[in-house]
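There's a structure below that I have some questions on.
What you see is part of a larger complex, with each chain still in position.
Chain IDs A, B and C follow the sequence of writing; residue 1 opens each chain.
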Amino acid sequence: MKFGIMISEGPYTHQATDTAYQFVKAALAKGHQIHRVFFYHDGVNNATRLTEPPQDDRNIVNRWSKLAEEHGIDLVVCVAAALRRGILEENLAKGFRISGLGQLVESGIQADRLVVFGD
Amino acid sequence: MTESTGGIEVEEETAGRVKKFMFVNRKAPYGTIYALEGLEVVLISAAFDQDVSLAFVDDGVYELVKGQATKGIDVKNFSPTYRALEGYDIEKLYVDAESLKARGLTEENLIVPVEVLSNEEMADLMAAQDVVISF
Amino acid sequence: MLHIVNKSPYQTRNLESCLRLAKAGSAILLIEDGVYAATRDNIAAAGVKAALGSVSVYALSPDVEARGVNNLLLDGVKLVDYGGFVDLVAEHANTQSWL
């Protein structure tokens, strides 16, 4: 089955992005496909390459980048939400791309299920 | 249109598929940005020729209250946009009756005509969707 | 003591906790989405009305106007602007924000 994912909150502050990550990993392990992960609202803050979490903590941004690299997952950051919050090409982490909101609607159309993770 | 739709050529990529999309608005305006950014998704969805409806539940009904005047908080008043939705062929606006009543509001207080639904009607409508996006 | 409540009484239970722990003679200032608690004929209004006997309740007028609820305000709730907010903080020995 093909899943679309929407994430509405930034890393560390809310568990939403952690849960979404574990969901995506579990879906892949079961042989499902991830059509796209769409980052909206504060979710765009998952895409900054500048985070430096404590050594003994998970690195949420790198975890997404690695997942994209290993499984070819499409990580899309909403351009309008990103501009508002200071996420630009210059601080974008590996594996993410910036695009329009239509990518979310399209994911709703193309995927078999769209699941929203937020606060 | 390709810019606002994220570079997607709508007709090619989604040709023929019409899904039922429901956007569920449950947050008050201004205190947080979810209502405003939610509305931005709704406007974009109009380009995809899907079967779009909006539900206003809980504090989401406050988004539609008449007479919002935001000069004092230096934030843009986006409530007139709900009146413009008709021009985008987005005409299905559903309001949860119980949410309205609990807040001491009636349809008279709202900026646009809406259809007010009972618990059962709202539950049925929600369950009949293909995609539910909540803010 | 000045208690500051910025959430709608429907979305969270912050106002309930504030009303429970506000001492007689203290003040409550409703700001942001908290101003909805000062509108009449709603479920949350009962708690605010009951509190009006022992605490002073204020609502931030720019937030009231932004949300279009000026005409729905409960009697007894006093409106203040940002300057009035500053005065309230200065007049009370301490503040607690119910986040």
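We take it that contacts are C-beta pairs under 8 Å (C-beta built on N, C-alpha and C of every residue); 3 or more make two chains touch, one makes a residue touch a chain.
Worth saying up front: this structure is predicted, and the values here are computed from it rather than measured.
**Q** Using the labels shown, what formula gives the copy number of every chain type across the whole complex?
**A** A x2, B x2, C x2
Here, only the chains that are shown with their structure count from here on.
**Q** Counting only Cα atoms for the centres, state how far subunit A is from subunit B in Å.
**A** Comparing mean C-alpha positions, subunit B is 24 Å from subunit A.
**Q** Approximately how many whole Å separate the CA-defined centres of subunit B and subunit C?
**A** About 29 Å, centre to centre.
**Q** With centres defined as the mean C-alpha position, give me the subunit A-subunit C separation in Å.
**A** Centre separation, subunit A to subunit C: 38 Å.
**Q** Spell out, as numbers or ranges, the residues of subunit B touching 2 or more other chains.
**A** Within subunit B, no residue touches at least two other chains.
**Q** Subunit C: which residues touch two or more other chains?
**A** Residues of subunit C never touch two or more of the other chains.
**Q** Taking the touch rule as given, give the residues of subunit A at its contact with subunit B in the complex, in rising order.
**A** 6, 8, 40-41, 76, 79-81, 99-106, 108-110, 114, 116, 118
**Q** Considering the complex alone, what residue numbers of subunit B touch subunit C?
**A** Subunit B residues touching subunit C: 27-32, 58-59, 62, 65-73, 75, 77, 79, 102-104.
**Q** Would you mind writing out the residues of subunit B in touch with subunit A in their complex?
**A** Touch list, subunit B to subunit A: 3-8, 10, 13-14, 17, 19, 21, 33-34, 37, 40-41, 44-45, 47-48, 50, 130-135.
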